[in-house]
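What you see is part of a larger complex, with each chain still in position.
For reference, chains read A and B in written order, and residue numbers begin at 1 within each chain.
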Amino acid sequence: MFYHDDELQFEVTVEDPNPRFAKLLQQAIGGAEGEMRVALQYMFQAFAVPQEKQEIRQFLMETAVEELGHIEMLATAVSKNLQDASDEARREAGEDAIIDEMMRNGQPRQALSAGLHAMPVDANGNPFTGNYVVASGNLAADLYANVMAESTGRLLATRLYEFTDDPGMEEMLEYLIARDTMHQNQWHAALEALGEHRPVPNSFPQEKENQEYNYAFMSTYKDERDDPDQPWTQGEAPDGKGEFSYTPRQPGGGQPDLDEMIDEMYNEVN
Amino acid sequence: MFYHDDELQFEVTVEDPNPRFAKLLQQAIGGAEGEMRVALQYMFQAFAVPQEKQEIRQFLMETAVEELGHIEMLATAVSKNLQDASDEARREAGEDAIIDEMMRNGQPRQALSAGLHAMPVDANGNPFTGNYVVASGNLAADLYANVMAESTGRLLATRLYEFTDDPGMEEMLEYLIARDTMHQNQWHAALEALGEHRPVPNSFPQEKENQEYNYAFMSTYKDERDDPDQPWTQGEAPDGKGEFSYTPRQPGGGQPDLDEMIDEMYNEVN
């Protein structure tokens, strides 16, 4: 079960409200690299953990719940970038300026649909989608998905950092970047703790797979090309179960030989 | 520039057409774990590589192009699972049986929209979406995305393997599983070759991030709980740049202190 309290995980202040930056921050809320994705991804991964691995469930869930708090921080940051001091103060300062800036460089739906607040969308206004969530039921696959999510997430945060020089926003991002450092590390640590887990899934009997092509780099270059002598064309494969080779693959599957479809499909091709 | 020839990369045969399995195979074409995703993902990653890293561009592109051939194989497999021998033969055998099976357990749009052929959709009929494609501009982040894509892709293929006992389909999947083994390994090999690359992005000056919380596992458990002594709460972090710690985090950000929004938004909350 879930709980909350009234405080943010980390302070969120904005000196100079900036609607353009509010729009960029939306990517960190509802985008492919954002906090809604990781919060829900870790949560659905946790939901699938069997009881005897309770420590894994807690590990995933505690991080999921931290990410919910990051959404809260970022939503606060969006609102603060879209407003100024008090209503009265803004009126005196000529609030049209911020509205105008909003309309030019902000996200129009933040005014039209949300009254100048955060939305579950990305920086282009695309709605968050459940498609972003990876929860495969296989822990190793999930952990790689998490490493990827935190890598692109930290990359996003560092890029956002380049687009602001508001001290409050910088401090908030320095905090979020630090948390992404931790989270990248913790998923790597868990993968190491899993031990022998490659190739994923490692419970599939590897002798069943085609033994001729499971460690061969196949060139699809139009003309035959020599082995480029790369780390992926020779030497031992990282899973320790095979030796890389290089093959200028010639197709071998024959032509696709479909029959005509039954008349009831009205597929005439004549 | 791209080219093709008339042959499949690997033979595709179906002894007993099975519309239900055709539906499942769609996941490997247009699903989140499917071949359209990896083909386009590696292709867009390749498009972003600067000229001086030409060998990386080729590495990504050659694999992208191989994946296009996998879509071709799977599309052939879908059609073959939805048809029988010749039209005449089917008519004699009472083709209503396969149509009926199609309607009960297949994907209705494969008959209605595609005349019993493959579509760029997943096993639920959801259309392929560009959202699946990760091409961040940062090679390390992209390679982790590729490891993840191949991990969930191989997992999908092994699960599909459990749902068929058609020898032709088994052989095709054994081949595809083998290729996924290779591809997982090649992305890992490239990550190793990149050398010191964590945390991603490693070009962000790490001293700028918040130094108090970048290696601390924060518990969000409702009540304070002791350090669970896990690989992610103590010891050296995998990036070799910090020491894990454990902290029953108390929120410290204060309450979010939004002002009322300007009147023009008609946000009355009274």
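The working rule: contacts are C-beta pairs under 8 Å (C-beta built on N, C-alpha and C of every residue); 3 or more make two chains touch, one makes a residue touch a chain.
Remember, predicted model here, so these are calculated numbers, not experimental data.
Asks: Count all the copies in this homomeric complex, not only the 2 that are shown.
Replies: 6
Following the convention adopted for this analysis, only the chains that are shown with their structure count from here on.
Asks: Touching residues of chain B toward chain A in the complex: what are they?
Replies: Of all residues in chain B, those touching chain A are 3, 5-12, 32, 55, 58-59, 62-63, 65-66, 69, 72-73, 76, 79-80, 83-87, 90-91, 95, 99, 111, 115-117, 129, 131-132, 134, 136, 138, 140-141, 144-145, 147-148, 151-152, 154-155, 158, 161, 171, 174-175, 177-182, 184-186, 188-190, 192-193, 198-201, 204, 206, 208-222, 228, 230-232, 235, 237-239, 242, 244, 249, 251-256, 258-267.
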